[in-house]
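Here the complex is missing one protein chain, while the rest keep their positions.
Moving on, here comes subunit A:
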Amino acid sequence: MEARRGWRAVPKVRHVGFFTPNEPPPPARTQSGPPDSNSPPLSNSPAGNSLSPVMIPPPRHLSDNLAHRATSPLPVPETSAFRRPIPGGDRVAVVGSYNPTDSMLGASPPLTSPSSRIGDGEFSEESSPGWFRRSNSAKFASSFPGGGFDLTSIKSSETLEVEVKKPVEVPGPNIAEKSGVAGAELQTESQSSSKPLKAKTTKAERRALQESQRAAKAAAKGEATGKPAISSEGAATSKPVKQQPSRKKDALPAATSVAASDRKGVDRPPEKERKKEVPPPRMQFDDKNRVEKAKKRAVVNQTEARNRVELFRHLPQYERGSQLPDLESKFFLLDPMHPAVYKVGLQYLAGDISGGNARCIAMLQAFQEVIKDYSTPPEKSLTRDLTAKVGSYVSFLIECRPLSMSMGNAIRFLKNRIAKLPLSLSESEAKESLCSDINRFINEKIVLADKVIVRHAASKVRDGDVLLTYGSSCVVEMILLYAHELGKQFRVVIVDSRPKLEGQALLRRLVAKGLNCTYTHINAVSYIMHEVTRVFLGASSVLSNGTVYSRVGTACVAMVAHAFRVPVLICCEAYKFHERVQLDSICSNELGDPDAIAKASGRMDVNYVDNLANKENLQLLNLMYDATPLEYISMIVTDYGMIPPTSVPVIVREYRREHLWI
């Protein structure tokens, strides 16, 4: 590690995106340690108290890298001799990222703050329960077990790194003090993991995400495949992680056929590898064979809705009403299902938890419970068995409600962490480390990211503004409240739409906090847009072609705002960015309960189509999401700063590794 740093030239820092004038000069915020100077300064931004820009170091074309693999477009410094013979594998791993060490460092500052034990109390009080619409929303912070994972053994060998890390200076009063320790811990964490593994597991995970059931089945197959990578890894990181070979062998659990092919690809030219970077196709529900297969595996007993819209046959749509009681009755029968996961699944199904962040947090916490209660069955390895378990839980959750892309990213992260558990750890240590990883993810990628976004976005609120928001986005709500706390004088227009009417809850909360609110429905958006000066919208996901995938109606609002020349700001945490692309709202979407369309809540007089629900000619379509084209979006506010929508692929590419904490 250290040696690697020595080779590297200090990168020039490129600034991307919008800069707030009052930000401190970037050099001041970069790590002060000489070797660290090449770590991307942007890494501070999520943790940084002040508004920070996005800074992306340019790709480094180091001579040594080039020498080793001229074909690789993104040079990766060699970490060890073990890696050199498999440039293809390396390349896969780091596609989209500039430098392993860098990314580790880059990842560390965000990690620094929340992951540390000092952090949890602080964050728990800072994240007000209302932000995530969940009764036990504060739990993610409080339940965090005091950062109690024991990394001492690793740390000792990593002293140099720790030292290196210690001078890290993070601006922001609330996080600065813990940065050193946390950074060190983090470092060890990231050190112990290695790239080639990541790539493969990522593959496998993505695959598993799609057909996680299959993943479990194929786990046995993939057993052998992980071996060389692991060994190379162990050597590369040169830690106390030197493992007994038996452990290494099955360290790659989720490795399915994909992983196998990945391995084959190790020696192939990078083009092939790049192909595999493309996310695998999603399950298409008009493919009868696969639907049948999926049904056989399914836990949830679902009947296909009869009267479906032709255009959306490729999306799952089930008869509502029967699932929930059915599942509830099976509560004690479903042996393999952990109760926490089961509960979350039921909550998804019933719609008790909604909103990307709340769902993601609920899921991660359920997995935390799972991990806490987990004990490795005899004759099995923790890594493999746990990944399979998580895979089956995920598929259960998918049956309850299709996952959002942000949740997919979180699952990818978790599986990655499981796969890369240092083999030296005992079971309890491994569990602890996973739990703290999850906590760290929640804190850094969601809670802290939200805080940064709030700071960024609030700087765009001026006195006298009329801010329009659509539906109910927790980030936007935080922005509005924060701007209000800052004493800015503004008015809020809440645009709402059927059937969820999520805006009403937001309206209630904002009015209770003393904000001046105007409430209207989406049809009136062009009436109200005359007076609006800014539009703040949340997003479920931001795709790499700049399309914003969000609650249905967002596109309408953005379009009207665009027509009225009102700037549209999308507020979205970077963990929701996804490398998929999408042009319309039809190819990939989620169908809600069609019966919700027929009934107008609170309007007894509207029941025209109630009795027609079963007519063949009438279809009710309850779309959940839509895709907003990028030309309607003025900018996207993320934890990395404020960026134009065209820069989304840059973030996705440059920070993917960081998102997974390789």
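General remarks:
Convention: contacts are C-beta pairs under 8 Å (C-beta built on N, C-alpha and C of every residue); 3 or more make two chains touch, one makes a residue touch a chain; residues count from 1.
Throughout what follows, contacts and distances are computed from a predicted model.
UniProt lists the omitted chain of the complex under the protein name "Translation initiation factor eIF2B subunit beta" (options: "pyruvate dehydrogenase (acetyl-transferring)", "PAT complex subunit Asterix", "Translation initiation factor eIF2B subunit beta" or "Tubulin epsilon chain").
Across A:Leu346, A:Ala555 or A:Leu630, the single residue that touches the chain missing here is A:Ala555.
Contact with the chain that does not appear here is found for just one residue of A:Phe285, A:Tyr374, A:Phe490 or A:Tyr519, A:Tyr519.
Of the candidate positions A:Gln284, A:Ser354, A:Thr376 or A:Gln504, contact with the hidden chain is made by A:Gln504. The omitted chain makes contact with subunit A at the following residues, 309-311, 496-499, 504, 507-508, 511-512, 514-528, 530, 551-553, 555-556, 559-560, 563, 584-586, 589, 597-598, 600, 602-603, 606, 608-609, 612, 615, 617-623, 625-627.
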